[in-house]
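Removed from the display is one protein chain of the complex; every other protein chain stays in position.
Now for subunit A:
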Amino acid sequence: MAALGAVRSSGRAARRLVCIQRVRSCSSVRFIKSKYVCVFDKSALKFSHQQRLFRTSAVSRGQIVQFKLSDIGEGITEVTVKEWYIKEGDSVSQFDSICEVQSDKASVTITSRYDGIIRKLHYSLDEIAYVGKPLVDIEIDASKGVAPAEDVVEAPPMSHEEHTHQEIKGHKTLATPAVRRLAMENNIKLSEIVGTGKDNRILKEDILNYLAKQTGAILPPSPKAEIIPPFPKSETVPAPPKDKAHKIPVPVSRPIVFSGKDKTEPITGFHKAMVKTMSAALKIPHFGYCDEIDLTELVQLREELKPLAQIRGVKLSFMPFFIKAASLGLLQYPILNASLDENCQNVTYKASHNIGVAMDTEQGLIVPNVKNVQVCSVFEIASELNRLQSLGSAGQLGTTELTGGTFTLSNIGTIGGTYTKPVILPPEVAIGALGKIQVLPRFNGKGEVFKARIMNVSWSADHRVIDGATLARFSNLWKSYLENPASMLLDLK
């Protein structure tokens, strides 16, 4: 008897119950099978029937609806499930994509008909699904009573046209009924809001952001319009009073609601390799040396040479000059183009000047090098740089380009900055970072102030094998070549 009582009360609570034959399995309730009809998901059968009914009546639980795979057309009866966009426990809104199925060259996106929580996926990936059979089970808010049919629209008190389907250049405004109600209560036209959801759907966040922009404050949703995802507002809540809809609250004293979450990602691939490289670099005792270079003459020289290079199909920047000058300097101070072995037993003086140029690409910090600068002309260096730059931006640099470097220059000045503290890239022993070129007032030989083009350089070197004096002299030599480009002609090989 108790069981029957429980069924009756749950029957009232859930409005509509549809019974299944399996009720037969519980002997105590055999007598009710003919009268009442209930919908249960398979997990419920694990518990006794009585217990399930008792729970249903005591707690307002959602109604589980089996969303069946609808007709695909063209006489198709079975499809393969290729991708799930949701998993069990996810909340979905009406029109959200649920999965992608494929049948004989046709790919079909199945969208949800209901708002609710996914409780069960009936198929796994690559399984065959049948038209007309259940695809997923969705739990819908019980207080809503009837499972909504397609395109449910709560009749708003305002004009129908403004808040339901709106066409912007032929584009229907998608928004769930709950979002539409929020817009309506705040007197917002859906056409004025840019949707950030899938298919440009307007989400609750979009309305809140729009309101925040209007009032200039971060606005928590007014209690009346509070939407608890995924259950849509119950119909029994009274319609909001008219004055509420016209008043825009400015809750300066209310706490600011920030729903951002920390995001943790594993470090993989290239970044992991960088961690290793930089950790190794840390073991090198760095020392720095900085200076400022007057590039006034070089700027002029480049202006003259740029069109000549252009004719030959090469873009001439300042880097080829910096690189060639560095190579000339390395000829005098070869220790800067060396490598120290692991045990710090031997120093290897590298014969080739393979000067690396740091590049900032999508993949990260990549350092391709120009080979054998000691035998290249400025033009050849420029041409090779062009090639490396285009490969770098396409993400297609090869092993040869990326290995074998002996010395590195980083032109961080193209992004900005003056002095910096560059980190040596093992197995090298020195690195130079170039700041931006600024126009600054300086005194010339006659004591007059003139407009100088000044660039800062910051060197770092391995103090185990390089001493300050060596680096300073190298820097001075490099500087003299660049401040007086004609002097490079004397030493060019």
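Heads up, the rule we're going with is that contacts are C-beta pairs under 8 Å (C-beta built on N, C-alpha and C of every residue); 3 or more make two chains touch, one makes a residue touch a chain; residues count from 1.
To be clear about the criterion, contacts and distances are computed from a predicted model.
> Looking at UniProt, which of "TRASH domain-containing protein", "Regulator of G protein signaling 6", "RecA family profile 1 domain-containing protein" or "Lipoyl amidotransferase LIPT1, mitochondrial" names the chain that isn't shown?
"Lipoyl amidotransferase LIPT1, mitochondrial"
> Have a look at A:366, A:381 or A:409 and name the one touching the chain we're not showing.
A:366
> Decide which residue listed in A:74, A:262, A:304 or A:448 touches the omitted chain of the complex.
The one listed residue touching the chain not shown is A:74.
> Name, in rising order, the residues on subunit A that touch the hidden chain in the full complex.
Within subunit A, the residues that touch the unshown chain are 72-74, 82-83, 95, 100, 102-109, 111, 125-126, 167, 169-172, 199-200, 266, 268-270, 272-274, 276-277, 280, 339, 341-342, 348, 363-364, 366, 395-399, 402-403, 425-427.
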